[in-house]
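One structure coming up, written as structure tokens, with questions to follow.
Every protein chain except one is present and positioned as in the full complex.
Presenting chain A:
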Amino acid sequence: MASKVVYSPRDPMLKKRDDFEDVLEERRRSGDLRYALRCYSPVLYKGPTTSKASELKTMVLQSDQLHYVVNQVSRESGVPLDDVQAEASVILEEMAHRLQLSTVRFFAFTLSKVFKAIFRSICVNEEGVQRLQQVVQEHPVVLLPSHRSYMDFLLMSYLMYTYDLPLPAIAAGMDFMGMKVVGEMLRMSGAFFIRRSFGGDKLYWAVFSEYVKTILRNGFAPLEFFLEGTRSRTSKSLTPKLGLLNIAMDPFLKGEVFDVSLVPVSISYERVLEETLYARELLGVPKPKESTSGLFKARRVLSEDYGSIHVYFGPPVSVRSLAEGRVNRSQFSLTPRHIPRRPSEDVHSFVNDAAYRLVRAQEENMVLKPWVLLASLLLQNQGAGQNRGVPLDELIQQAVWLRDLCRQFGAFLHWPDQIPSSEVVSSSLSLHGGLVRVSEDRVYLALEQEPHCSLTAEEELLSQAVVVLSCASYRNQVLHVFLRPALLAAAIHTASSSQKQEVYSSFLFLRNMFSNEFILCPGAAVQDFEEACYLLTKVGALHINQHEVLTAERGHRTLAFLTSILDPFLQGYQMVCSFLCEDATQALTERRFVPAVRAFIIKHLLKGRLRYPEVLSSDLQRNALAALLRLGAVQKVQGGEESGTLKVNRVMLNSLEDTLGGRLSTQKALRAHL
């Protein structure tokens, strides 16, 4: 039980974070050409290094690992050895990067121009850079940036070049290869390309994993990939993907290197370039295939103001210290290391935990701008039905309150204290002019379209939803700060009594329900609960004693804010449950799930039974389905004629829906399902 575990929380306000320096300042002062042509001599790994991309390829092709799999594939498929070997070369050719300094210099020049045009500043914590300079010499390094924009990896390489750090080898999705010229240019600036899915292709896997490991083992270059696997369209961190992390840890686990340093990097954009693009995508407009011409259309982007970027290089995490006491490395000494093996149970759970910790580290060092708070407040007002906007001074007052709450929760908030709050608010509002309007001292979300007679009610709803979802993506940036207290607030709300045990089981239920939606470290339920209790007691919202959790007199405002920040998600999940109960037909497949549930939700929104257009987000819908699949309320039929269809457990769904709505106590619900 929770109270038995001793949790000694660090005061989050005491979190030490470094200061930032603007790299564009220097760029605005001196010539870009000179900068692009300057002498670039990065610090290098102290171990034996290979510097040529071609040597790297040879090493991969001649590795024991690859030989083993080539032989195996040849034996199993009956294809002659040479042919399989040739196929491996082709795969490697398609994958491998060809770093060229001239291309890098080209990018250094163009990106300088572009960045100066659209961003006010690019702020980097230089202490983080210094730490990185140190660690690059000591151990192979893996850079793990957050992924919110295409800009991320260009920016990363740009910064590495700027700070005389070795240029990373970047794992990129194959879809870039659709853009012929750009794809090749990216390749020459250090990107290597991986097919999106290669499920059972042993040979591909072997070439790919050996390529990555060879880069690490030889200190060829820092490896860079995105833990989240893809750009987050919602600005929430995504559940980490383990494939590459598994590969990156392998050389350490097998003793081929002394250690590997993982460096989480948090990149926060004041305004994301793909803002409305993402919202559209979430609402069902299919993702445009990346094409070079598409990128050039983005030229109008150049005339806009995207505010500033903050890049925070987190403290390096040593895989060795992570694995200490967790993984018995001698297990790898009983079979030849070049024979591929599935990771054992303990290794898998170790990598999974590490991945969550790293994503949490990314989240915590993400800089939050005042606008993020404003977006949260505006959305809540919107959700409360106040379509008529908020008076500006009220918004300012609310924002200041929320700023203080945020700080007490330890958020990395960049609110310029030397400027009057009203100015901070109004400058934020003006930067996001596409999403908010200010008129007659009231602030509105920019939902009203120019009167278009031809718009149907549904089309109008969708276009409003674009704005709401864009706003939500900013609010989502702050969610990780409030998440644990919000889960507790919601648990208090739904729990049938104030008994600590009761509240804890509600908390557990909600945490379990939302563990596909938010980053909640597996197995850390008790810590999360204790942290939430600690924070809410600290701000005076709750009184907690041995047995009870009581709301304090002055805690109502905080708790109300926290409950309502989670409300769209609660309602969204209930919607998905009721859709599956009421509307799901026999032949519902996973592929047809999203369009069907979207139609169902639109119906409800139009009838006014649901207040939150953001429930239309396909991300939320997919996460809800994943949670239901995990909990066993929905099952995927394997094999047979109905393969791939979803089988629904109505009784369970009903009770889940009721529990989410607070109509059923979690204790009963828990007894029923867990």
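Please note the rule applied: contacts are C-beta pairs under 8 Å (C-beta built on N, C-alpha and C of every residue); 3 or more make two chains touch, one makes a residue touch a chain; residues count from 1.
To be clear about the criterion, contacts and distances are computed from a predicted model.
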Protein name (UniProt record) of the chain left out of view, among "Armadillo-like helical domain-containing protein 3 isoform X1", "Alkylglycerone-phosphate synthase", "Septin" or "PAT complex subunit Asterix": "Alkylglycerone-phosphate synthase"
Residue of A:G255, A:G433 or A:G540 touching the missing chain in the full complex: A:G255
Touching the absent chain when the full complex is considered, from A:P80, A:P336, A:P416 or A:G540: A:P336
Interface residues of chain A (partner: the chain not displayed): 48, 255-256, 258-259, 328-330, 332-333, 336-337
